[in-house]
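The complex appears here without one of its protein chains, the remainder shown in place.
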Amino acid sequence: MSVQPSAAPPAPGDTVPPLGAGVHAPPDVPTLAGMWRAMVLARTFEDRVVALYRQNRVTGGVYTGTGNEATSVATAWPLAPEDVILPLHRDLGAHFVRGHTPRDVMAQVLKRAAAQTGGKDTGLHLGKPGSNIVGMISHLGHMIPVAAGVALAERYRGTRGVAVTYIGDGGTSTGDFHEALNFAAVARLPLVCVVENNQWAYSTPNQLEFACARLSDRAAGYGMAGETVDGTDAIQVYDAMVRALDRARGGGGPTLLESVTFRMRGHAEHDDMKYVPPEMVAYWAARDPIDRLERHLDAMGGLDADEAARGRADAAAAVDDAVTWAEALPAPRGPEAEEGVFAYWEPRWTAPRRG
Amino acid sequence: MSVQPSAAPPAPGDTVPPLGAGVHAPPDVPTLAGMWRAMVLARTFEDRVVALYRQNRVTGGVYTGTGNEATSVATAWPLAPEDVILPLHRDLGAHFVRGHTPRDVMAQVLKRAAAQTGGKDTGLHLGKPGSNIVGMISHLGHMIPVAAGVALAERYRGTRGVAVTYIGDGGTSTGDFHEALNFAAVARLPLVCVVENNQWAYSTPNQLEFACARLSDRAAGYGMAGETVDGTDAIQVYDAMVRALDRARGGGGPTLLESVTFRMRGHAEHDDMKYVPPEMVAYWAARDPIDRLERHLDAMGGLDADEAARGRADAAAAVDDAVTWAEALPAPRGPEAEEGVFAYWEPRWTAPRRG
Amino acid sequence: MTGEPVTYVEAIRLALQDEMRRDERVFCLGEDIGQYGGAFKVTKGFLDEFGARRVVDTPISESLIVGAAIGAAIRGLRPVAEMQFADFVTCGFSQLVVNAATFHYRLGQSVPLVVRLPSGGGVGGGPYHSRNPEAWFAQSPGVKVLAPATAADAFGLMKAAIRDPDPVVYLEQKFLYRREKGTLPLGPDGDHVVPIGSAAVRRDGTQATVLSYANGVGMALEAAARAAAEDGLSVEVVDLRSLVPLDRETVIASARKTGRVLIVHEATLTAGFGAELAALVADECFEWLDAPVWRVAAPDAPTPAEKNLEDHFRPNAAKVLGALRALCAY
Partner (left out) sequence: MTGEPVTYVEAIRLALQDEMRRDERVFCLGEDIGQYGGAFKVTKGFLDEFGARRVVDTPISESLIVGAAIGAAIRGLRPVAEMQFADFVTCGFSQLVVNAATFHYRLGQSVPLVVRLPSGGGVGGGPYHSRNPEAWFAQSPGVKVLAPATAADAFGLMKAAIRDPDPVVYLEQKFLYRREKGTLPLGPDGDHVVPIGSAAVRRDGTQATVLSYANGVGMALEAAARAAAEDGLSVEVVDLRSLVPLDRETVIASARKTGRVLIVHEATLTAGFGAELAALVADECFEWLDAPVWRVAAPDAPTPAEKNLEDHFRPNAAKVLGALRALCAY
């Protein structure tokens, strides 16, 4: 694969390769079209959230997965129902693929009382008990040990489920990344850890985060499979993910799958990303994963301009509906703030409030 | 190099290779003889501590570096005065090489008031402020970030000092190992991390700790130099260490140096190491690093039986002296327990004691 | 009441084993817990009985241990994680207080896990093998904190912890492992569960109350007995057993009854759990108090290794007695 490391500026005239280079059995057109729709839905949803944020209709930090859609969608698409996913803050696409609806997410983004976290938690920190989606927390790295535990539990319980989790390039520097992957390798857990290398960790470029050539170089040090794919190429991502899932399900242990892409917006919406060189933005703009897939599908006769326009309109409608619905929902009242800390608690254990 | 992984039992008839195989410029005989003396001193000292422990003259956990002497001594020997060492619990040899005396260590082992930690801390947790030895704490992995900070400081202050730290095979599974080595590689710090792979972490064998072939395989994942040497071969260890120090001093960044040896005693003296297969003990007994170096020196004409006997007698005398001296030292009285928590503290800040 | 007295550590082992026998979802994970049976032999024989599936040896990775326990718990298992020493829970601290502790609050996701913490001093462990970490967790909403002082409670609270739907840190005292013995009050089904959140009055008294838990209880009982014998004082001793949740009613009732409160714990003084107890008494029992609320605790220092130092450092019955006498004379 050929990806642009953040260290070296792209050579002018660099061309964008065709999608799915080197993939023997690419997914069929309906699959690709389905993924494209999920990617468009994610993009449309987040663009809308950004707009709402600018209008002060959404408050707090707004993180988007713009540029990451091929990764979040194409890694989630091949999962079996019994697989368990632990997505991160740029993985809205994975949420949609795995069953969360725009309404679910919009209620959460707007912190409504009826949202999964009832306004207690923010952004993509959602995942219902009993579902196969586990809600992330902010502390980077922390979900990888949890994913290892999930994988352990699936094997323990005899399901054929694989645990799939995500981590940013920056998050690979955390101790938890290491402890969890090492254990996963030792125990040959059915786990896939997707590294979303979008060149930046907040303002920190790859070269200040790690000194290996590719983050998948770490796999050998754990004794697990490792691979790096072009994260703007949904076919490559999908293909690698299928192999990783097969490996996990077949008892071959975990995989470290690096997907190289670009964070096309600021770290969050407050961030003007002045620190990103304009050439870098331009380089990756030419590799927008949605555009690439769209062109590919068009070339294959799988999605013409009309269908694409309709797809976009469908996404917009779904997002419109979510906004209208969620904005009409009541906010939490307040006292819920004190509730639900424990699954079992008796009132006599709580001190009376003074003031 | 050829080392016996703990997973596979040694083939019968396996022969012990000659010392320093593949080393182009082995250290001269006086250097080797000096190292041999330090190794013998460490072994003699620890054997004595074990004896004292059995007589209840030493209390608490007794950890020895038996089998690790080539590693602890030959990694410390080539250091320059400005280098800073952070030894671990099996590195008595390094303490001796770097200037601690048997008296220093025995006072500490016996928890005397005049010991460096005044009885507050145990075992090899010693290292005087202002010296180039930093005293370890028990939490495995924690000294590697500290070593990274030391390396950073040496470069900051413009000394040519290299930071040298140690970690066991088991300790490589800690998050701190990862965070520190990754940062060291990114910042190209003058750091050497010696992995003392003695096959066991307490009762846990290598194959339950990691799944890579060699722990130095992790170096590539950090983008640093990595190497594995036979830790029972003082010449190989010395040679690799010289290269690592040169690299660090020359701006080439950190090195992960795995030294493969065997923990020839229990984890601590309470441990009967029943979990270790007898063949494994036998295999490594034939590779006792002191014996190997002694035979080599003898073959080179550098140490005949008389000299060896004299060397051992010298070590015994030094240890005798240390025991006699340290046992005569007073124990702490008690109230020191409350003192010295902070470098600056005023009595008015302390609550009066009730009871 | 059946059977021979067992040690505190044996009680822990038996409870864990019995829960594993009763409930297929219960499993253990930690360092050296398999063939070796753990540093304190709590899981001795478990590997043979339950196999490597349910007795999971891990690398030296405390954050992984706690995090994996979370993952297993939210997938319907009942993990019991062992820290080799309570001290090393600092390496898994974040997973516990940030991750395990918040799942139910934000998502209604129950996280039924137990983290076993071989805690405390009195065994010459020094600064890194003697930690009493309870206050860190008490200040971390979402974590329950248990600290048994007797063999029967060690048994009954371990069972309660495993069956509880929330993250529980279970402080087991190395000092008590083999010193403390008791009969297990097993029911006909071989079961005995001590409800979380209930304190036990270990000794009735009228003139002063000692609030304590874990290693402090033995000191308090010895001091109370001597105060009775030597000074004719009637001292009540309350063993909290459960710090979070706290049996406020029992504490308040005893403090109001006696009007004099001494708090005893082995942990260091400042911001220790005793501070919370003092605050509770100062709030709820003001009109009943005849004396200030005092605490006997370790000085604010790491735990020293050497015996004279640790003897000076640790609370003990003599110190408790001294404080009791002064308090009763107030």
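Letters A, B and C mark the chains as written, and numbering starts fresh at 1 in each.
Keep this in mind: a contact is a pair of C-beta atoms (placed from the backbone, for glycine too) under 8 Å apart; a residue touches a chain by one contact, two chains touch by 3 or more.
The model shown is predicted, which means the values in this text are computed figures rather than measured ones.
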Point to revise | Of C:R75, C:R295 or C:R325, the one touching the omitted chain in the full complex | key: C:R295
**Study point:** Sole contact to the chain not displayed, among C:A11, C:C28, C:A224 or C:V244
**Key:** C:V244
Check your understanding: Thinking of the whole complex, not just what is shown, which of B:H142, B:R247 or B:H267 touches the missing chain?
Key -> B:H142
**Study point:** Residue among C:V97, C:L171, C:A208 or C:L324 touching the omitted chain
**Key:** C:V97
Point to revise | Residues belonging to chain B that touch the chain removed from view | key: 84, 116-117, 120-121, 125-129, 134-135, 137, 139, 142, 144-154, 156-157, 163, 175-176, 179-180, 182-183, 186-187, 340-346, 348-349, 351, 354
Check your understanding: Please identify, in ascending order, the residues of chain A that touch the omitted chain?
Key -> 59-60, 111, 117-122, 137-141, 170-171, 173-175, 201-204, 208-210, 275, 331-339, 341, 350-351, 353-355
**Study point:** Missing-chain contacts mapped onto chain C
**Key:** 87, 90-91, 93-94, 97-98, 101-102, 105-106, 127-128, 135-136, 138-142, 244, 246, 267-268, 270-276, 278-279, 281-287, 289, 291-295, 300-302
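To be clear about the criterion, only the chains that are shown with their structure count from here on.
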Practice item. Between chain A and chain C, tell me the centre distance in angstrom, where each centre is the average of that chain's C-alpha atoms. Key: 41
Check your understanding: When the centre of a chain is set as the mean of its C-alpha atoms, what distance in Å lies between chain B and chain C?
Key -> 36
Exercise for review: Could you list the positions in chain B whose residues touch two or more of the other chains?
Suggested key: 173-175, 208-210
Review point. Touching two or more other chains, which residues of chain C qualify?
Key: 59, 61, 63
